[in-house]
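A single protein chain has been omitted; all remaining protein chains appear in their positions.
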């Protein structure tokens, strides 16, 4: 029996909910294909978030790790292509830390590419009528930090697990308090994550279709 | 027993669905407060759409008429404040007509303001966690045409019915085929319309809160 | 000798400059075709702005009146199609007034359409490489207030003068203090206004081209 480790984040930036955890928690112990999902909530804290994640990977040895986070302002689910080795916090994290231009791993590579099949996951979600896109940047906040930490951990362990990161729009209840912010219903996000996980489990080689950006 | 006339549109512009009708049709014969909803689909056709609407108003003498249409690219439900006496079609309608700068009613007033309580409807939707906003323009396509035709008809009949127009975002399945387009789940749109109708039925005097735009 | 009355606004909303006045003031006493421009600055104040404008029209009896204002966030020069008979202030004006849903003219028409050739002005600017568009809403702040007041005044006077309103983007120096705000250089705005004035003076019948919005 394979394990899928699925993580969401606690709220940050003054929000009372984080769509990632609101949806991810519904997946705990769900069976997808021949795998079982373990859902965990990460703190929105530089350093601590990756320590928690590494501990979970150590304990569960998942075949697939998908971290999910909130990207307020985006309109679709975005599957991140790459994480970069830098922390640059526009706002303080939940412990008040605000690192600026600090490497995540002192001698780590400049970036890690996701090892999940990004294009196939985006295409499968779109085919199912769920807005999705490839993203070329996971930012420089705790989401990018966790994605980099995750891929670094899996690269170090070397047992062949795949890792990736998906950003979600705001929930409607969050957008209702903001002017003109796009949002996505929790049910739509959940349907998208289910497809993304399923696709990641079933797809060995990613699709050869463009998902690039001109700039 | 009061009647609420609720209209949606058929698809246009190459789309296969129109979120307005997908949601509005669910309301047919629904009881809201002491009123019953009659849901009808309007053609996306200049002229004909208003003729159909006028026929429905004649037959049902509704206390409230709410027309609903698709506003691709908007992120929330928008309650229109005003309709203007002009047709200016960026694309042809479903009969191939493309009027440019033609008045809707030859000697009609330059504009009609909605007679539903726009601010109260927006506020009630937001309070329920549904993204909503006041809109200062219904455009110059068939939606504005129907809103103007509706308010002109009610003004002519003079029996005290209220009229308004709500624009909806794309459905997720429509946005999935477009780059970065915001969308709203049918369930969220439906919840919003229910609240909007209920608020319109219950609110005599609109709220004295700002819903304006700087430009 | 014809007179063109060109107005800009004083700064508002915490800004230190208003692009409309920064550019408009350069036009004072400029000769365009067979007309001479008189440039004046209006206060960003409900009521007072229109009183000043009416006084200027009385004194100068211009053949053309073009009011110009700032529309922060827009990317091109926008020629307004219509003004509506409502004040709804999202922020206080420069005297601290913040009217909500108050008619501009108690028994005035619901709206006035611009009497300048909107489409021709937009097309001429675009042909000259200046980003421009038809706008379907001048908002509900002092800009719409002045546009409505202007067109009401000209309609009352009835001597055949034409009136219109153009919104400008931020200047680069304003956008430099904001995240991702579009802007336009003062030289570009000035080139656009020159063309717009020239086109308004030379064009009797507007172009029959679409400048509408779907929503």
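Order as written gives the chain letters A, B and C; numbering starts at 1 within each chain.
Everything that follows uses one rule, which is that a residue touches a chain if its C-beta (ideal position, glycine included) is under 8 Å from a C-beta of that chain, and two chains touch if they have at least 3 such contacts.
Computed from a predicted model, the values in this text were never measured in an experiment.
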item	value
Omitted chain's touching partners, listed by label	A, C
Residue of C:3, C:183, C:199 or C:215 in touch with the missing chain, whole complex considered	C:183
Per the touch definition above, residue among A:17, A:111, A:128 or A:190 touching the missing chain	A:111
Sole residue of C:132, C:153 or C:193 that reaches the chain not shown, by the stated touch rule	C:132
Residue of A:136, A:156 or A:202 touching the missing chain in the full complex	A:136
Subunit C, residues in touch with the chain not shown (by the definition above)	74-76, 125-126, 128-133, 172-173, 175-185, 187-188
Interface with the undisplayed chain - residues on subunit A	13, 69-74, 81-82, 84-91, 98, 100-101, 109-113, 119, 136-141, 143, 167, 206, 208-215
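We adopt the following convention: only the chains that are shown with their structure count from here on.
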item	value
Chain-level touch network, classified as line, ring, star, complete or other	line
Centre-to-centre distance between subunit C and subunit A (centres being mean Cα positions), rounded to whole Å	47
Between subunit A and subunit B, centroid-to-centroid distance (C-alpha), Å	38
Centroid distance [mean C-alpha coordinates] between subunit C and subunit B, Å	30
Multi-chain contact residues (two or more partners), subunit B	74
